[in-house]
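A single protein chain has been omitted from the complex, and every remaining protein chain is retained in its original position.
By letter and in written order, the chains are A and B; residue numbering begins at 1 in each of them.
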Amino acid sequence: MSVPSLPPTAFDEQAAVADIAGIEPRGRMAFLRAPALRRPSMLFGLGVVVFFVLVAIFAPLLEPYDPRAKTGAVYEAPSSAHWLGTDDGGADMLSLVIAGSRVSLIVGFAAALVAMLIGGTIGLWSGFYGGKSDTILMRITDYVLVIPDIPLMIIIAALFGRSLTNIILIIGIIYWTSTARLIRAQTKSVRERAYVTRARALGARNQRLIGKHVLPQVMPLLIANTVLTVAIAIFAETYITFLGLGDPSLISWGRLIENAFTGDAVLNDAWWAIVPPGVCVTLVILACTMIGMAMEDALNPRLRVGHLSVRRFRLRPLKGALETE
Amino acid sequence: MRSADYVIKRVFFAIVTVFVAITLNFVLFRTLPGDAVDALRCRQCSPAFKELQRKELGLDKSQWEQYRLYVTGLATGDLGTSLRTQKSVRSELWDPIKNTMPMIALGTIFAIVLGTLTGVLAAWRRDTLVDKGGVWVSLGFYSMPTQWLGLLMVLFVAGAVGLPTSGIETPTLGILGDASTWDVWVDRLKHMILPALTLGLVLYGDYALIVRSAMLETLGEDYVLTARAKGLSNWSIVRKHGFRNALLPIVTLIALSLGFIIGGFITIEYVFSYPGIGLETVEAIDQRDWPIVQAIFLLLTFSVIFFNLLADLLYVKLDPRVVEA
Partner (left out) sequence: MTAPLLQVENLHVWFDLEGGGELHAVQGVSFDLAEGERVGLVGESGCGKTTAILAVMGLLPPSASIAGKVFLDGEDILAQGEETMSPHRWVDVAMVFQGAMNAFNPVKTVGEQIVEPMELHGTASGKQARQQAGELLERVGIPAARASSYPHQFSGGMRQRAAIAMALACTPKVLLADEPTTALDVMVQAQILQLLVGLAADFGLALILVTHDLPIVAQVCERAAVMYAGEIVELGPTDALYHDPRHPYTRLLFAATPDLYGEDAVVSIPGTPPRLDRELTGCPFAPRCDSSFAPCATVKPKLISTAADHTAACHLNDPALKAAS
């Protein structure tokens, strides 16, 4: 089903002006300079993501205990020995949460990468070549979009096994569709720009056109979209593991939440087994969303114009040299 | 094209998609590894029983024959027979549907109302505390895994407010004396509140952001400047020009998202042991009761198609320009 959507725009005035002049815009540099990328929310987002990535990388060094070993009593409350208490098997929650960051982030990034590759390729192909392959690809996308995502994931996960790779692939295969549409729209718009037509007229082959002229202009949008897909992928992983369909040998934040549920953490009032992994997931998803939104704003600055303000227009008294005319 | 043409076109497309969905559904469930009956796990499932099942389900016939049977069956409303209970799928699903619908309706209405209020307020009082606070809170709820929020509800809210946390009815109701219809209704409602609230909170974040974004976009348009020049107050402008115009993207995006609530309510019903379609899906997949899963899958797909069509039709109603497209 097609929904009327906003047309893609040149992501800064330079690109539009360059288009009129028929020259190639210095897209990437201008994009990186956009003020939207300096917003506190963007910096917060980046900070959080970097923090958790570091935690994941250095997990074995940071864990106070072996996350799989019983190092305390069952559902022990937080104490100086166990900062976040223990789970239903007596394992240290803090170590578990730190260890969980690895799988959660890996799944998030990897699945988003898969989705980006599939969606990006389809979108580029569709948008660039147009015609019959475009129609076919878009019809397929429309039909895939209609399939309910979570139930499909549950079914495939239930049937095809619970390995890490499978989970990554499943998520990636389900969530490429919005990327494909977005990239297709952007590719179409870029393709019509003057410098591409000129390059084509000069005899550049399609691969060169795509690689050198179209792709750089599409890349920032693709990255912004991929960041948002990371958030969706992490969500999806928590759903799959919550329903008991994850790899039981892996520790992930989703797994910790599931464990708390099946281990009756609620009955034991063990909030420390429930809250921390969820907070981590929420923070990372929040961070990715903010980064993605800031990037999209940088690409599409017109949202900053506003005619209304609650504050009245501001008057200044004239002073000094301006007073006499 | 005239609006009648557009409507017919969209409806036709929806019907085609329905057929494709039915076919894909059929194909999907036939390509599952192993015979549908092979994987069946239930107490009375001896090999002889399974042979009987095969014959009854017509699995010994050719694929085309099976397809024909399936489609004609659907046309008469026959969704097959549950492998576990041997009752018709329709009768099996009736109660779960009756339970899920009101819960989702409650949650969605809550989300739409709260989301719209928040979004409009945030856009009107742009860049003030109301805006920034509203955005952060919305993003916060939007970033929470649904099952985690559900667990938090159970952990912190249920006890405090005295609401039940599982099932749809209190087992002890009616034991000590006749329970009136009113009592039964109130009891059911009480069981619905927490799941609905969880769903509502997660959705509201998304909607608030959509509304705010659409409003800001609209408020940056030139005709808002004209309205201001005419002397309209800020609030009048927000009401008459901002909101009315923002309804277009708002309505379509919300209608689209309604088709995808599925992801949310499956995990919610799982957390709250709420006997609705979501819980039924999980149990049926777990026990490999494919006719049930297939029927639910089809229902969910229809729901997505329906809401997409609704979005298209509403768009025509709201935007006089679409007609000329």
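Quick notes on this one:
Everything that follows uses one rule, which is that contacts are C-beta pairs under 8 Å (C-beta built on N, C-alpha and C of every residue); 3 or more make two chains touch, one makes a residue touch a chain.
Not measured: the values here are computed from a predicted model.
The hidden chain makes contact, of the residues B:G77, B:G162 or B:G231, with B:G231.
Where subunit B meets the missing chain, the touching residues are 221-223, 225-233, 236, 241, 244-245, 248, 318-321, 324.
Listed by residue number, the positions of subunit A touching the unshown chain are 35, 304-307, 309, 311-318, 322-323, 325.
Assume only the chains that are shown with their structure count from here on.
Mean C-alpha position of subunit A lies 23 Å from that of subunit B. Subunit B makes touch with subunit A in their complex at residues 10, 13-14, 17, 20-21, 24, 32-33, 124-126, 128, 139-140, 142-149, 151-152, 154-156, 165, 213, 216-217, 219-220, 224-225, 228, 234, 237-238, 242, 252, 256, 260, 262-263, 266-267, 270-271, 281-282, 285-286, 293, 296-297, 300-301, 303-305, 308-309, 311-312, 315, 319, 322.
Per the touch definition, subunit A reaches subunit B in the complex via residues 1, 3-4, 142-143, 145-152, 154-155, 158-160, 231, 235, 238-239, 242-244, 254, 257, 260-261, 265-266, 269, 271, 274-275, 277-278, 281-283, 285-286, 289-290, 302-310.
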